[in-house]
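A short write-up of the structure that comes next.
Shown here: the complex without one of its protein chains, the others still in place.
For reference, chains read A and B in written order, and residue numbers begin at 1 within each chain.
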Amino acid sequence: MSDELKSSTPPTPDTEPVAARSPVPIWIIVLTLTQLFLGMVYFDHHSGWFNSQVYGPYASSEELESYQPKSGEAAMLARGKARYDQVCGLCHGLNGEGKPGQAPPFAGSEWVNTQGIQRFTSIPLGGLSGQLVVKGQTWSLSMPAMGAAMSDADLADVLTYIRNSWGNKGSPVTAADVKAIRAKLGAHPQPLTGESLKALPE
Amino acid sequence: MKNGFLVFLASLIALGGSWCGFVLAPVLQLGGGKQTTILNSTDLYPVGRPGMANQGLQVYRANGCAACHTEQIQQSGVTCDVVLTSAGKSPLAVTNAISSLKLNNIDKVAADAAVDAITAAGGKAEIHIIATGPDITRGWGRRRSVVEDFLYDDPVQLGSLRIGPDLADVGTSRPDANWQLVHLFAPQSVVTDSAMPPFRYLFHVQRINGEPSPDALVFPKGFGPRAGYEVVPTPQAQELVAYLLSLHTDVPLHDAPFTQPLVVSKP
Partner (left out) sequence: MPDSPDLKIDRSCCVPLLALFGGATLWLGVSSVLGLLASIKFHAPDFLANCAWLTYGRLQPAADDALLYGFCLPAGLGVALWLLARLSQTPLHGAVIPVFAANLWHLGVLVGLVAILIGDSTGFAWLEFPRGGSVPIFFAYLLLALWAMMIFAGRRERALYPSQWFLVAALFWFPWIYSTANLFLVAWPVRGVVQAVIGWWFANNLLVVWTGLVGLGVAFYFLPKFTGRPLQTHYLALFAFWTFILFATWCGIPPGAPVPAWLPALSAVAAALLIVPLLAVGIVGWRTVWGSIKSKWDNGPFCFVGFGVDCFCLSGLMLMAMACPKISLVTQFTWFGSAETQLRLYGFFAMTMFGAVYYLLPRAVGIEFPFPKLARVHFWLSLAGIALLILPLAIGGVIQGLKLQNPDVAFADITKAMLPFLRISTTGLLFLLLGNLLFFVNVMGLTLHWKVALLKKFIAFVKSPMDETSACTSLRRDKGVQA
């Protein structure tokens, strides 16, 4: 047998250890159950119940929804302006003044101010062809449905911007309004005419 | 336990459980790689990083930047500010309504009550949502980091130690490419008492041949190479800086909302 290491020799002969067989103390079981309960309470309050959108500090999806900032009017107008300048301004003018022979003005137009949201919104969604009277002038128009490709929110922003610019004063158009009117018009509506426009409810 | 099979079974149950919870479930719930939209806009988020920035991520990984820097902003809370947008027909009534109310740094319930009071008095008000936390107050970002922020990163370099500052929004807070390059070459020249080692091997120090190179670094006074020499970044350094400048955490999302003053749709 090899030399023994003085610092590592156990005084007893080299037998394998054994384990005593007394039962587990009950208090540790009680502690485990208590911790499990407290853990479940904590999980209930802090986990958002496996919702993939809920991050701390929000405790639930309801709380997260309540803290969603509503899009303020200022933000709508800014977005609407940007979109208007890209899409509508080329023909209707960046200041809503219109272009003779091309597109009627928006500034002071009754179709923007008094003719109601339904009729006003239907124009970009359906397109317009034929004759239309705007501010006492007759326009012979052919406008494609410029708003059909936009999302409800984007078109709502643009229309709200038009209704609140260049002296116009109107209530905002919401995405819900646009959605409802789009649904009413159908998937591929025929371009509207002066008569069919008047036939629409306000 | 009496035999090896029971030990194996116990291990299978325990490890299988956590595998289901932390491997399978996250892959199923979050692994789809779905983009979200910026809050109150139709713009998708995130859009992928430009090509050089993706290579920069590999330079970041290869040099172990995540050993000192994190890329995850923490948010400890959320508050509201009530902002008056219109005084309406009787400004005096509105003033009376808000004189007794706290309008800043309040919770949603109080904010809603304040807005109701203002509306009842004939005015109009908006609630601004603000994310709060030490990281946000330090200017390290506008909101907490979420899953969507890392959608296109491979490997994700979240980091776990802040020996250096958090970098999740460094593209917004330090957008100057020259500053980033100088900081890599000689950190102590732009950040006093910096513990960051200089990454001189990512650069060439070369003699100026006639005209200085357009890529040459511009150093603050008192630092820089000796006269007649310039410091030019290698492609690796440029990729790394492109990556750093692509790091942004400044737009609101549905799962980390805050009010941004202007959200302009892209053309």
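Everything that follows uses one rule, which is that a residue touches a chain if its C-beta (ideal position, glycine included) is under 8 Å from a C-beta of that chain, and two chains touch if they have at least 3 such contacts.
This one's a predicted model, so the numbers in the text were calculated from it and none came from an experiment.
Touching the chain that is not shown, out of A:L31, A:L90 or A:A199: A:L31 (per the contact rule at the top). The omitted chain makes contact with just one of the residues B:M52, B:V83, B:A110 or B:V156: B:V156.
With the whole complex as reference, residues 1-4, 7-8, 10-15, 17-19, 21-23, 26-27, 29-33, 61-68, 70, 72, 74, 76, 134, 137-138, 144-163, 165, 187-188, 191-201 of subunit B touch the missing chain. Residues 1-12, 14-25, 28, 31-32, 35-36, 38-40, 42-43, 46-56, 58-59 of subunit A touch the missing chain (whole complex, contact as defined above).
As a convention for this text, only the chains that are shown with their structure count from here on.
With centres defined as mean CA coordinates, subunit B is found 22 Å away from subunit A.
Per the touch definition, subunit A reaches subunit B in the complex via residues 50, 52-58, 64, 66-75, 78-79, 82-83, 86, 151, 153-154. Those residues of subunit B lying in contact with subunit A across their complex are 29-30, 39-42, 75-78, 80, 85, 108, 126-129, 144, 146-147, 252, 254-265, 267.
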